[in-house]
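Just one protein chain is left out here, and the rest sit where they should.
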Amino acid sequence: MSWLQREILLAPRSRGFHLVTSELVTELPELRRLRVGILHLLIRHTSASLALNENASQDVRRDFESWFDRAVPERAAFWTHTLEGDDDMPAHVKAALIGPSLTLPVSAGRLALGTWQGIYLCEHRDRGGPRSVFATAWGED
Amino acid sequence: MSWLQREILLAPRSRGFHLVTSELVTELPELRRLRVGILHLLIRHTSASLALNENASQDVRRDFESWFDRAVPERAAFWTHTLEGDDDMPAHVKAALIGPSLTLPVSAGRLALGTWQGIYLCEHRDRGGPRSVFATAWGED
Partner (left out) sequence: MSWLQREILLAPRSRGFHLVTSELVTELPELRRLRVGILHLLIRHTSASLALNENASQDVRRDFESWFDRAVPERAAFWTHTLEGDDDMPAHVKAALIGPSLTLPVSAGRLALGTWQGIYLCEHRDRGGPRSVFATAWGED
């Protein structure tokens, strides 16, 4: 069994859904040595999340934002946690709906994803800044 | 430590929520040998998902579909990714809300689920076809 654990800082992104598969995998060259294993990624924030979804079309990522902005609206009358800005409380709910982590299989040195699957950084704040992703991988060489 | 990694093809299902616990476990007989471990399942598609929910009532699964179809409607004015059909973009959002993977404990050779928990294949397309689930299990004999 070999283990790898490392913090990866993702560059700041605008509010929305961003494909970051390459940016993450580049920081984890040791995955190539795993014959069989798992990669776990945790975003260490409560107003951003990680998703696995369509990696080809920018339209899909824009439509994600449209849906989430309507489903979890800013300035709704029932929000009470409003001190940190109109985008803050909706960001927490969106983050919980999508979730903070991904657990992904590694096979023959590569992520064993579907053809159309890529990793999204889901940035729910207007100005979220850099985001910390804590990566843990384990498996057999 | 022993590892198991295998692709399982689930038969095509109609749009909706389907209980597939037995279909999956049957394809993983080696789980019986694990004293303690984990089973990870990843659906390798972006318009279907895996959930863990009520395993007894067909009504529950039908109501899931009713809620998701209302919460993520087809033909909404804000969708721009519409080339692949009215059911495509809502399927991506539903898949992200539920998530593509399950991580489940194995204890004494069995999935250590609650009495009422079963694995759902959540098929969000009208005609999704067969679905690939990539299974990885690890643990101690």
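Going by the order they are written in, the chains are A and B; count residues from 1 in each one.
In the analysis below, a residue touches a chain if its C-beta (ideal position, glycine included) is under 8 Å from a C-beta of that chain, and two chains touch if they have at least 3 such contacts.
Remember, it's a predicted structure, so these values are computed and weren't measured experimentally.
Trainee: Would you indicate which residue among B:43, B:97, B:121 or B:135 is in contact with the undisplayed chain?
Mentor: B:97
Trainee: What residue numbers in subunit B mark contact with the hidden partner chain?
Mentor: Answer for subunit B: residues 1, 36-38, 51-54, 57, 59-60, 62-64, 66-67, 70-71, 97-99, 102-105, 107, 112-117, 139-140 touch the chain left out.
Trainee: Footprint of the hidden chain on subunit A, which residues?
Mentor: Touching the missing chain: residues 1, 3, 5, 40, 42-46, 71-72, 76, 78-81, 89, 92-93, 95-97, 99-101, 103, 132, 134, 136, 138.
Keep in mind that, in the parts below, only the chains that are shown with their structure count from here on.
Trainee: If you average the CA atoms of subunit A and of subunit B, how many Å lie between those two points?
Mentor: 20
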